[in-house]
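Input: a single structure, listed below in structure tokens.
Missing here: one protein chain of the complex. Every other protein chain is in place.
Moving on to subunit A:
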Amino acid sequence: MLYWRQAGLNYVQFSNIASRIVRRCVQENAKKDAIKREEAHARINKWQDGKMVQTKASN
């Protein structure tokens, strides 16, 4: 079993961590645009019949 799956991550999380590091390594002139692509605004609210509001789901 892959080491990150054993640690509890799924592929999406794994690939996001890898891309975050790549964006930090990019050259200065492209870095600002790259960092802008990381912004996320969505908020997840779990439901349990009625509405149970919970904090933003982890990356």
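The rule is short, and it goes like this: contacts are C-beta pairs under 8 Å (C-beta built on N, C-alpha and C of every residue); 3 or more make two chains touch, one makes a residue touch a chain; residues count from 1.
To be clear about the criterion, contacts and distances are computed from a predicted model.
*Asks:* Missing chain, UniProt name, options "AP-4 complex subunit epsilon", "Integrator complex subunit 11", "Sorting nexin-1" or "ATP synthase subunit gamma": which is it?
*Replies:* "ATP synthase subunit gamma"
*Asks:* Contact with the hidden chain only, please: which subunit A residues?
*Replies:* Given the touch definition above, subunit A has residues 1-2, 5, 10-13, 15-16, 37-47, 49-51, 56-59 touching the missing chain.
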